[in-house]
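Only one structure is covered here, and it is reproduced in the block below.
Just one protein chain is left out here, and the rest sit where they should.
Right, chain A next:
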Amino acid sequence: MDVNLSINGKSYAIQAQEDMPLLWAIRDIVGLTGTKFGCGVSQCGACSVLIDGNLTKSCGTPVSAAIGKEIFTIEGTSENLELLRQTWNDGNVPQCGYCQSGQLIAATFLLDKNENPSDEDIDNAMSSNICRCGTYSRIRKAIHEAVALKNEKI
C-alpha cells in the first residue's frame, strides 16, 4: 500500500505492506540505515526510534502504526541528542558502534523525559538496549555528563 512517513521532519512517500515492521520500511525502502537490526523481537533496542516523542522498538511496530506521526531516528537532530553526541564523543563511548544508534535514541528519550536522571533511572531506561561490546559504564557516564553540560548552558 501507499504509505506516507514523516521522518526527522521530512516526508517520504513509499510503498510497503502495512504489517511490515517500521524498521525494515526505514532501512530497506526509505533507505536510512542508521537504525539497526539486532534481534527482530524487541529484545535489544538496536532499532530504537521515537514516534511522536515516544521510545519505540521499530522492529516490533508495524509501519501502519507510524502513519501520520513524527518519526525521529539517529539521522535526526535535537538539542538533547546533540548534547549526548558530544559527551559520547568526549567519553570515547563506542567500540564497534553498532548498538550506539539505539543507545543514543534511548538516551535522548530519557533526557527528554527526565532532566536529572539518577544512576538507577539510567539503568532502568537503558536496560532494554544491549551492547555486546560492553560499553555500559561509558554510556552511563556520558548521560550524566550530558546533563551536567545542559545545566552549564542554562
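Assume a residue touches a chain if its C-beta (ideal position, glycine included) is under 8 Å from a C-beta of that chain, and two chains touch if they have at least 3 such contacts; residues count from 1.
In this section, contacts and distances are computed from a predicted model.
Asks: What is the missing chain called in its UniProt entry, if the choices are "propane 2-monooxygenase", "Transport permease protein", "Xanthine dehydrogenase family protein molybdopterin-binding subunit" or "Cytochrome P450"?
Replies: "Xanthine dehydrogenase family protein molybdopterin-binding subunit"
Asks: Of the residues A:Ile7, A:Leu50 or A:Ile122, I need the one that contacts the missing chain.
Replies: A:Ile122
Asks: List the residues of chain A that touch the chain left out of this view.
Replies: Chain A touches the chain not shown through residues 17, 20-21, 23-24, 27-29, 31-41, 43-44, 46, 73-75, 85, 88-89, 92, 94-101, 104, 122-124, 126-140.
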